[in-house]
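Presented below is the structure to which this report refers.
The complex appears here without one of its protein chains, the remainder shown in place.
Right after this comes subunit A.
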């Protein structure tokens, strides 16, 4: 969900911005500080919406820059538990799915939150990749050549947010590990209406025919 959050922040204007007006300099510094960053409990900052007030302008002893206290609003993306979000498939392997919104892609659907029963069909000659198939319905249909409920990324996937964590920045990262993710969403698709949207469009069509 997107929110408009009112924030108060005290910042220091670095001297290289002194050629700009105070408003422009503060806007620029706010954008540098917040845009594209995740702040724990606040979310991912998308854009500065407006600046409500600027106070201060004092120069502390020993400092070459002035300090301001700014009240402003940010547009942030902050998912809540239970929220239903539409996303695209980014990766699919034996540990589950990884989804993406384009601007944010640390969304994981682990195996135990896939619809039950599901099975994994590995793609030969790839490292660990494959597609997940929901074995719904009678056994014969599920084992047929083209199973009906496949997750293959051809259409958007609706999931429900199961948890959101904000891990702390690690002091050291081993080489070749995944880049640090400051906000991680774990989702589930194990409920009616969740999963690829095409799964449920078919259901609606069947109801209309009856």
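Criterion: a residue touches a chain if its C-beta (ideal position, glycine included) is under 8 Å from a C-beta of that chain, and two chains touch if they have at least 3 such contacts; residues count from 1.
Assume contacts and distances are computed from a predicted model.
Missing chain, UniProt name from the options "DNA-directed RNA polymerase II subunit RPB4", "Alkylglycerone-phosphate synthase", "Vacuolar protein sorting protein VPS22" or "G-patch domain containing 1": "DNA-directed RNA polymerase II subunit RPB4". The omitted chain makes contact with just one of the residues A:39, A:99, A:133 or A:151: A:39. The chain not displayed touches subunit A at residues 1-12, 33, 35-36, 39-42, 44, 46-47, 49, 60, 63, 67, 75-77, 80, 82-84, 86, 101-104, 191-193.
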